[in-house]
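Handing you this structure, nothing more for now.
A single protein chain has been omitted from the complex, and every remaining protein chain is retained in its original position.
As written, the chain order gives the labels A and B, with residue 1 at the start of each chain.
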Amino acid sequence: MTDSSDDSSDETATPVDADDTSDGISKRTLIRLLVGFGIGIPLLVEGLTFLGLLEQQFGGGGDAERTSTATDTAESGVAVGDDLLPETDRSETLASAVLREVGGDRWPLSLTVEVDNSGDTDYEFQLLTLHLDDDRTVGGRSSTDRLDPGERRVITAEWSIPAGATPRAVDVVALIYPDGEDAVETIERRVELAKVPVRGG
Amino acid sequence: MAYVDDFPTDARIVRWNMAVAFLALGVGGLFGMIQALHRTGIFRGFVSSADYYTVLTGHGVLLALVFTTFALCGLFTWGVTRSLDRPLPSPRFTLSWFVLMLVGAIIAAVTILGGLVPSMPFSADVLYTFYAPMQAHPAFYVGLVLFVVGSWLAGVDWFRAYWQWRKDNPGERIPLQTFMVLTTMLMWYISSAGVAVEVLFFLLPWSLGLIQNVDPLLTRTLFWYFGHPVVYFWLMPAYFIWYTVLPKLSGGRLFSDPLARVVFVLFLLLSTPVGFHHQYVDPGIPEGFKFIAMTNTMFLLLPSLLTAFTVVASMEHGARQRGGEGRLAWLRKLPWDEPAFAGCALAGLMFAAGGFSGMINAGMNINYLIHNTLWVPGHFHLTVGTASALTFMAAGYWLFPQITGNRLRFRSLATIQPYVWFIGMTLMSNAMHRAGLAGVPRRTAEPQYDTVSFQGVVGGISEMRLQIAIGGTILFIGLVLFLIVIFGTWLGGDGNDAIRVNGSIPVPLSGPEHSPKILDNLKLWTAIAVVLIALAYGLPLWALVSDGLLAPGSPPIPV
Partner (left out) sequence: MEIHRYEKIWTAAALLLIVGFIATVTYGTVGAGVKMVDDSGGTVDAGSLGDTEFGDPGVTQVGENQYEVHVVARQFLFQPGTTSPIRVPANSEVTFYVTSADVVHGFEVAGTNVNIMAIPGQVAEVTVRFDDPGEYGIVCHEYCGAGHHTMAGQLVVVPEDEYEGGS
């Protein structure tokens, strides 16, 4: 089939079949609907954007507000070197926080805490559930077990978190054992963690 | 007599190429919707954020390489045989390149998808650009090599058909469709040399442990030597349809054959010596070479602007043949309810927008504002994602009846599908452009950071996210509609329908007899293209290799 020059090929191939279109809508109405919405909606979207750009450039408050693109969260949360529970008179220092990217669906997060029982009575410190930024949690339990006064122990807790998730906070429990017959004083807190950078393989 | 009756063997190869293309489009498009929902935070249940990058690699490779190339092979096989009025010389040779491409694509795809299955030892989470030092499984690179070599052989097949025709037709002008095929493939041979060198001499041996290091900047430069012209490999088949089929769909004839030839020659000359515009903010490349790439890129606007004129002029001619009158009222006489026409026209319209956002990318120092932001995918979804993809879909509507012998099924779905695509793409791409201006990064599974908050330039960030998710979902619906029509048509008959579409193409208003013969001098244009590339790339590549082919070197880092 070469290029042909006979007139019959000048017409478009399809005959004008008004009743071939859906539900008996006339061809004209169909085209109006298609083109009206199909091109109209995009033109509207682009037009609004264009007006927005003009307004931003010439109208608006000018560009006096050099808008900040940084958030305020950088300084909050417990970072490596900070105390996890400053309210106790014992120290629980976050010695390291390592999140490694490994192949597969789950990445290992390990938090190492140096607990120093500088108080007069026995003390225990536990790391429990880890909270992720999307409200998921990963269970776990790591404990110093009961520490004598003056004793110091380092514990490392590990959680296997979904790959790419961000650790947000960890549930900790501090148990202050009394001298006599009094009940154990329990402190339960959800401690917010500073950003733990992911380490590559 | 339909094409399938005149060229049964070639029709089969065209069908298979288009089938693979549209299957890849389906899987790649599904991945796209998953990405749109995931990165906007609307729904992250399909994959984890780490697996997002596997999906993204699949999306890029399946759509930007497999879909586009197989579609091109289907369209070009049809175009060459039709315009030369002879079948391809050797069905076995034709089958061999198709199988080679298919095997290569499957190997690459399986390697990529292995990243989703932890028990599989292979993966290729390196994205479609596979930058070193990130390393994929060696099978990924092998698959790519087979695929590209297969495409080279496809070009040889079409050249052989042309040489045979030339023996029987000395002194005649190359038929327009074949001319377009040959110039496109010459451009492809010149440009894919870059990625072939990158993969064969560097990445593949490096991934097998045969060499210790590669120079990341050198391999990246070789990729982008190829990475820009590949977009013309996607675009030229779309132009091929707009120039040779769209005028007929509009009811008329092509306005000018000579200008069409000029446009394709310009692409042959200018597509490759522009690659540095993808590396404007790379260290290690002197500014002078970036400036040259910028000027060359700006001149690449010319063939596209010329195309805009010719295509619109041809459509106007067709509309007036159908009774259109007035300065603009003739637009109403165009067959907007014909899916093949509507798809091509909307694709062309969207391409105009995409071309201009591309000029922003090309603007060297302006590029600082949007490099690697979401603006960039916003741009290329307009160009490859619509100009190419929607045109291929539109061509599918027109061609499938002719290559299967079945009438188009689900016609009402086909009628609305191009508009669905157009709306979905506008929503998604508009929001991507705006988000990019705010600095939101591309290629990121969760662009919501603890420490960074983006400031929208027009509209709020969360509103942009919603718009991307909605647009992406509408696009997926449009994709499903298309697949229903195409596979419904293919499988819905036995090849003996009386099809309504008429496959003949009228002669242009201004034919090849009006164009200088020199335009057909393919050897001349190829030589000039090579010279331009030597000027743009000779010195920079020399500078990169002069301190050592593999230095400064990096060992592989598997991802």
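To be clear about the criterion, contacts are C-beta pairs under 8 Å (C-beta built on N, C-alpha and C of every residue); 3 or more make two chains touch, one makes a residue touch a chain.
On a predicted model such as this, the values are computed, not experimentally measured, just so you know.
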Of B:Arg86, B:Arg160 or B:His371, the residue in touch with the unshown chain: B:His371
Hidden-chain contact residue, picked from the options B:Leu331, B:Val452, B:Leu466 or B:Leu549: B:Val452
Which residue of A:Gln57, A:Thr71 or A:Thr156 touches the chain not shown here: A:Thr71
Full-complex contact with the absent chain, from B:Phe43, B:Trp163 or B:Phe291: B:Phe291
Residues of chain A in contact with the chain not shown: 66-71, 74, 79, 101, 163-164, 166, 195, 197-201
Absent chain, residues of chain B that touch it: 49-50, 53, 56, 125, 127, 131, 133-134, 215-217, 220, 255-256, 258-259, 279-287, 290-291, 294-295, 298-299, 301-302, 305-306, 309-310, 313, 359, 362-366, 368-369, 371-373, 438-439, 441-447, 449-455, 510, 514-516, 543, 547, 551-555, 557, 559
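Just so we're on the same page, only the chains that are shown with their structure count from here on.
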In the complex, chain A residues that touch chain B: 1-5, 9-15, 20-22, 27, 30-31, 34-35, 37-39, 41-42, 45-46, 49, 52-53, 56, 67-71, 73-74, 101, 103-105, 133-134, 162-166, 195, 200-201
Chain B - residues contacting chain A, complex: 1, 3, 6, 44, 48-52, 82-83, 85, 118, 123, 175, 248-253, 318, 321-322, 332, 335-338, 341-342, 346, 349, 353, 411-412, 415-416, 418-420, 422-423, 426-427, 430, 434, 439, 445-446, 449-455, 457-459, 500-507, 557-558
